[in-house]
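Okay, here's the structure, questions in a sec.
A single protein chain has been omitted from the complex, and every remaining protein chain is retained in its original position.
Take a look at chain A:
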Amino acid sequence: MKTSIKYIVAIFAMALTFVSCSNDDETTVNELDGITKFKEITNDTHTIELYSHMGSLEQGYNEISLRIKDNTTDKYIKNAEVSWSPLMHMAMMTHSCPYSAVEKVTENGTLYEGYIMFQMAQNDTEYWDLKIDYTINGVDYTATDVIDVPASAKRKVNTFTGSDGVKYLVAYIEPHHPKVALNDMKVGVWKMQNMMTFPVVDGYTVKIDPRMPSMGNHTSPNNIHATQTLAGGLYDGKLSLTMTGYWKINLQLADAEGTILKGEEITETVTASSIFFEIEF
């Protein structure tokens, strides 16, 4: 009996050793985890690699990462100052869209990131291009190329003129992968100052009412309207989805005073708002 207890103790001790060993594994941080390259823009000196989660762009809000490779050394540049400007080429005019500054992701990394919200998709005659300006050790460079921005399958962007006469853009950002849960929701609200300038709107509220039109247009409980935590930032809310399937997230945009600038409340007779997002999962 005594010996068997000894064995058991020994086995336990061995098991513990193995468990503690396996915990020591060090995981190397891979900058490119979860993102896929979708485009390379090349000029004489550098190749700029563009990455996104989906490995492509689409109409709506896009988080875009990039790396700059020196064409001669094949090394990635870590100390560039980067900015970008997307431009839509239409038959009679050109215009830009809301976009952020481009920031370095980590100090020692090679990756830079920002967002661009394409409010419209390309078509046969109209297209987007992206101009990237960057400075390395005091020398300015630039690279421009056409990028593919197809239409999104579901509505992700609303562009409209509010009751105050201002043209607004409201875009769906998160959840990327909606779940049957209380999802953290992120939306963006911008206004069109002119054809080239689309600043973030501060202090508004994006009211949400998710509905399932295929099932009696029922809603879901405990949604939290999206509001800003920081001026200049995106809007955060909670989106509750009680089942999988197709959801229409009806929206109302309210200004800081609570005046509804666009969108309708859902009632028995009003089954959808004029501004909305769509998700299906």
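In the analysis below, a contact is a pair of C-beta atoms (placed from the backbone, for glycine too) under 8 Å apart; a residue touches a chain by one contact, two chains touch by 3 or more; residues count from 1.
In the analysis below, contacts and distances are computed from a predicted model.
Novice: Per UniProt, what's the omitted chain called: "TonB-dependent receptor", "nitrile hydratase", "ABC transporter ATP-binding protein" or "Cytochrome c oxidase subunit 1"?
Specialist: "TonB-dependent receptor"
Novice: Pick out which of A:163, A:244 or A:274 touches the chain that's been left out of the picture.
Specialist: Of the candidates A:163, A:244 or A:274, A:244 is in touch with the missing chain.
Novice: Touching the hidden chain in the complete assembly: which of A:54, A:181 or A:196 does that?
Specialist: Candidates A:54, A:181 or A:196; residue touching the omitted chain: A:181.
Novice: Which of these, A:52, A:110, A:205 or A:220, touches the one chain of the complex that we don't see?
Specialist: A:220
Novice: So which bits of chain A touch the chain we can't see?
Specialist: 179-182, 212, 214-216, 218-222, 240, 242-246, 280-281
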